[in-house]
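A short write-up of the structure that comes next.
All protein chains but one are shown in place.
Each chain gets a letter, A, B and C, in the order it is written, and its residues are counted from 1.
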Amino acid sequence: MTAHLATMLVACPDRKGIVASLAQVLYGHGANILDADQHTDPVAGMFFQRIKFDLSSLTTDKVALEAGLREVSERFGMQSRLAYGNQVPRVAILCSKLEHCLYDLLIRYRAGELPCEIAMVVSNHAALEGVARHFEIPFHHLPVSADTRAEQEAAMVQLIDDAKIDLVVLARYMQVLTPSFVARYPSRIINIHHSFLPAFVGASPYRQAFEKGVKLIGATSHYVTEDLDQVPIIEQAVIRCSHRDSVEELVRKGRELETRVLAAAVRWHLQDRILVYAGKTVVFD
Amino acid sequence: MTAHLATMLVACPDRKGIVASLAQVLYGHGANILDADQHTDPVAGMFFQRIKFDLSSLTTDKVALEAGLREVSERFGMQSRLAYGNQVPRVAILCSKLEHCLYDLLIRYRAGELPCEIAMVVSNHAALEGVARHFEIPFHHLPVSADTRAEQEAAMVQLIDDAKIDLVVLARYMQVLTPSFVARYPSRIINIHHSFLPAFVGASPYRQAFEKGVKLIGATSHYVTEDLDQVPIIEQAVIRCSHRDSVEELVRKGRELETRVLAAAVRWHLQDRILVYAGKTVVFD
Amino acid sequence: MTAHLATMLVACPDRKGIVASLAQVLYGHGANILDADQHTDPVAGMFFQRIKFDLSSLTTDKVALEAGLREVSERFGMQSRLAYGNQVPRVAILCSKLEHCLYDLLIRYRAGELPCEIAMVVSNHAALEGVARHFEIPFHHLPVSADTRAEQEAAMVQLIDDAKIDLVVLARYMQVLTPSFVARYPSRIINIHHSFLPAFVGASPYRQAFEKGVKLIGATSHYVTEDLDQVPIIEQAVIRCSHRDSVEELVRKGRELETRVLAAAVRWHLQDRILVYAGKTVVFD
Partner (left out) sequence: MTAHLATMLVACPDRKGIVASLAQVLYGHGANILDADQHTDPVAGMFFQRIKFDLSSLTTDKVALEAGLREVSERFGMQSRLAYGNQVPRVAILCSKLEHCLYDLLIRYRAGELPCEIAMVVSNHAALEGVARHFEIPFHHLPVSADTRAEQEAAMVQLIDDAKIDLVVLARYMQVLTPSFVARYPSRIINIHHSFLPAFVGASPYRQAFEKGVKLIGATSHYVTEDLDQVPIIEQAVIRCSHRDSVEELVRKGRELETRVLAAAVRWHLQDRILVYAGKTVVFD
């Protein structure tokens, strides 16, 4: 996304005239709508929209445009978020010892697939320092034990806040985050769970899948909330398995899914495509 | 789709203000936009939109609304189509001896998945008359040979035009249609081809797939044009196969694909979700 | 499967020499192995095999061959099943008011996809009598209420046993079967559940999926046991969904999955491809 583009995400009670009002304001200031996607939930009476527009021939300026959008926003009781293409989101990746998701994100990042600045890799183990260094990303080793969880999280918060991180990605980070950490970054922490939620919520989902004898295994990316049973799901995928697959084979097959499903969620978040609502997500893909 | 709804499909050269102008006209007449999806092709400089709106609290009337939309349409050089929910499209299904696609369409029709009136089944064989009768659809048997093609197509045209058919669906109809028949119904004939186009354009695609040793077989639904190499593709799907599959097994697996891929195309067409453009389709799904 | 073919399914503790012994017996009697697939579960120490062979140039006779196989079977402590191609399995389909799975099975049956004799359709409603009659299958209407469950099941048992039914298929049969009915036909009742088990075990799985905001919905075919949480799963498939899908859309998308997943399970069972073991299935596909 280049500097002259902007994206607006909107959620509000459904009423007549929302689309016209927003489009009119943008047109009145000379902004050109490049892409617009909307969704109405008739049961909840809610309206959602994502508008991507071009500012390069703005006839006024950003201040005036924002004032106009704010006026519409207030009139309709909108929750909205406006992101400019020159504000590059800053990302922190948390990981432990498993390397596949970290590699995948960093390879995609270098290929230009993830419109962000990956500012740091943080881990409770030193194992992946070489991976971060290979991609020239600062690495922070913050070991943790049951006794030092509070201090370790405090150190992470310090790092994240000092670096003005917009999004935290858990790339198979094997520690449970405390409720206070989770509450600090609402809809700003993305995790990958190695099962097709809501199946196999607990520990060792591949072992559970093996024992149940399922014919497909899955992976789920989601925003982190306190309760894994209630997370807003962003993306899911599955892959075929059979009686021939040992737990180890399921783990191998699952790695492919995990990288894919996590990367999709991160990309969509960075492209301002996701709205969280009633414990679920609207993904304008 | 119920009577108080309408759908508008628009294609025009891309310019600023299109979205705002259409939204403003709809809002000005009291129509409520329920769903809007758009696409801009930056290479061709083209803009496409589908708007679904509710007319139940119109503050003017349809005549005034249409005049307003026509004015915008002319201003931007739009090709547009406006469909009201109470205008139920009329469909003719052409088939030969294979029954799976015909059954599938009629079962979905009776389940309410296809918003249309299936007005007739036409076949060059009598084999499927019992199927049509079971679903209480008029059946017309129009046998054809190399010598009688012109007369048979003339009879079909008569049936189709007399019944004011909007869409012709080829449900594994095993006759080649003449260019003049095809030209008579542009973007109004949907066919299912039993391969993943552009692979295996010619005869016996499952045999070709078998001989090539592919690991996936496919099916493609498309609008009929004179040249199968150049058809606008609407939908495609594939299914896994292996060295174990004989040609007969591929035929069996393919039936599942064919029904699914044809039904999706028919449903999208009937819901006014498809625009044809430069030999390709824009499908607002 | 034609008359000169036979299929043998074997399960036993793993030991050296099983494959050689069976192959030797078959070869010694002049049977020709057409296809053999095996599986060893190293954790449980179990061996499983499916052998399909041709009897047309048998040098002895079936009695001698069976004696030879019985001797091997006893030596290795096998549980085994031998099915001849001329013994066509007899099937009863149970349904209620939903027609999609019934239609799908009967269409595939007439197309030759299901190697069996569908001997009857049984329903607690009269709604689908016309479908059965269209395919010329005897239809039995056995209404049921909370008070008459015992009598209704007794009547079903009578019908099933009198007709020497080998397999009962629940094609969206909306009644819970009693434990005694289920226990009467172990691994001989196949059901389709409209979710990706073990997710959404309870009622209204599509509504549960909608409320959870999953991005894929699924269907699962399984042998019926007393506890839906513990069923041997035969086949599963999923289809993509999104925030745009209402519960009704999920139901529509699910129908496609349900038919496909149920038909695969029925076909595999009829081809003697499934072994049940430790609450799971081995499917030699």
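One rule holds in what follows: contacts are C-beta pairs under 8 Å (C-beta built on N, C-alpha and C of every residue); 3 or more make two chains touch, one makes a residue touch a chain.
Predicted, not measured: the structure shown is a model, and the values here were computed from it.
Taking the complete complex into account, the chain left out of view touches A, B, C.
Of the candidate positions A:His141, A:Arg207 or A:Arg252, contact with the unshown chain belongs to A:Arg252. Touching the chain that is not shown, out of B:Asp54, B:Glu99, B:Glu235 or B:Glu258: B:Glu235 (per the contact rule at the top). Although one chain is not drawn, the whole complex shows that of B:Ile107, B:Val182, B:Leu197 or B:Val224 it is B:Leu197 that touches it.
By the touch criterion stated above, the residues of chain B touching the omitted chain are 39, 41, 196-200, 212-216, 218, 232-238, 242-244, 279-283, 285. On the side of chain C, touch with the chain left out of the figure occurs at residues 16-17, 19-21, 23-24, 26-27, 30, 32-40, 57. Interface residues of chain A facing the missing partner chain: 99-100, 103, 107, 111, 113, 130, 134, 252, 255-256, 260.
Here is the rule we go by: only the chains that are shown with their structure count from here on.
Residue numbering at the chain B/chain C interface overlaps substantially, since over half of the positions present are found in both copies. Distance between Cα centroids is largest for the pairing of chain C with A. Chain A and chain C, compared by their mean Cα positions, are separated by 42 Å. Centre-to-centre spacing of chain B and chain C amounts to 37 Å, using the average Cα coordinate of each chain.
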